[in-house]
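Here is the structure we will look at, set down as structure tokens.
Heads up, this is only part of the complex; the chains shown haven't been moved.
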């Protein structure tokens, strides 16, 4: 397997992460300097699941580097319907592109495809598995707003199923961060993830109430609690209400608290928060572009 | 709200319209002069409803200016399915693009989104609301074929529900045009639109028979009568037949009559008309490109 595939954030050292985030900051400071970097590059998009943010920001990223994308389209409009295997689809499309981006509902899909293709592959989410570019844009947003060292971060909501959260928590162990996990008992971090974090020596604590820790936080990362996890609608409503935030909830927070969310949100953050300086979730989504530009730029540069 | 959003044709003065149509004519005369105007521009496409003409001509327009588009895709393949609000979707996508185009089934959607986004927004149709770029390409087609001054125009078909018609009729009040509206009683102009037109002092008359006025017309603008408006199929057939045209119908017309239609047509214009000099509806559709190029060129220039 090529060693420039990006399958999981775990494969990135602190130095790798710093290099990517530094380049993203360079791009943010002077995007015009990168506008013709990869004029002949074509990025192949294989999205086997709906996606707005990730797909559009990859497409924007390659176009802002002067290149272009070719898109497999939805599964319904592709050969997948005729029974083609994922490996075959990827091996065909790699012939059209200089790099591939894959989103797939099955955990492990990116690693498997990585064994077959000869162009660099970027994992854009494989089910309950990994989504490394989300982690990188989260780190970039934290670095730009609160700094990655001497950081106190709270991560709240669905900590059991959220792959975003597990990946971010692991990546933060490379930095000097105190991590606080806030959730109902039923949505706590899985034992394996907690064990993994403790192994690295990370400073990790769990809470059931946001107010216990809110005043100490530099960053509050809120995640979506998925209605479909709850057999009972009332239970969902109660928990969603308790782990959502509004202006009142945020009163005890530091003035310079950074509130993040991977989006889409449903009711976890009240719209009234949007107009405050806390709100960093749209900036976070927009950071997908410079971060993915940085990654693509590095990847396409390396293979020349 | 930014004052360079284009939400409704009503916000455009006669001078604004002239400037856009003049620029479209320049583009038509020498498209190569515009081919690299906006090489780094990206247009974000948010189409919450099916569209061929409008979406493809916007996409063609930005590409013919040297730029590119990123497309949200269908609602089914996007985050909208996860319950994201329209305002949130737009605020995410504005981070990828230099301008946005929105088509949405709900009247007022463009105005609402315009309150939230910080890049210029073009309304590409919001339900029964506005569709200003359609009006501009209609005006351009009339200007190029019959002239906008000393004009006698007939507008025929579904005048009750057709937003295209209401918007065009209003825009024509800026010019020296006699407007004749031809429809069955059941599909007459709504009272509010008729009132609006009379207020401007426009010369407006209504007819139930095309033959009453056809010989005087410079332009005949035909619109689609939608089958789904009629509970009874026979009634639809009768009316569709009476308000459709063919070579025989057109016999009393001036030789240089311009026949327009916003397309898609179903049975309103017989295919035998396509090969005559009357037929201007495909040219009209094609005019979507230079007119939208002119608009985008102006909009992207202004923000530099």
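Every chain is named by a letter (A and B) in the order it is written, and numbering of its residues begins at 1.
Keep in mind that, in the parts below, a contact is a pair of C-beta atoms (placed from the backbone, for glycine too) under 8 Å apart; a residue touches a chain by one contact, two chains touch by 3 or more.
Remember, predicted model here, so these are calculated numbers, not experimental data.
S.K.: With 2 copies in place, how many does the full complex contain?
M.R.: All together, the file's complex is an assembly of 3 copies.
Throughout what follows, only the chains that are shown with their structure count from here on.
S.K.: Go ahead and note the Å separation of the Cα centroids belonging to chain A and chain B.
M.R.: Their C-alpha centroids are separated by 40 Å.
S.K.: Spell out the part of chain B that touches chain A in their complex, as residue ranges.
M.R.: Going through chain B, the ones touching chain A are 39-40, 42, 44, 68, 70-74, 76-84, 87-89, 91-93, 95-97.
S.K.: Please name which positions on chain A make contact with chain B in the complex.
M.R.: Touch list, chain A to chain B: 32, 35, 47, 50-53, 55-57, 59-60, 63-64, 68, 74, 263-266, 271, 282-283, 285-286, 288-289.
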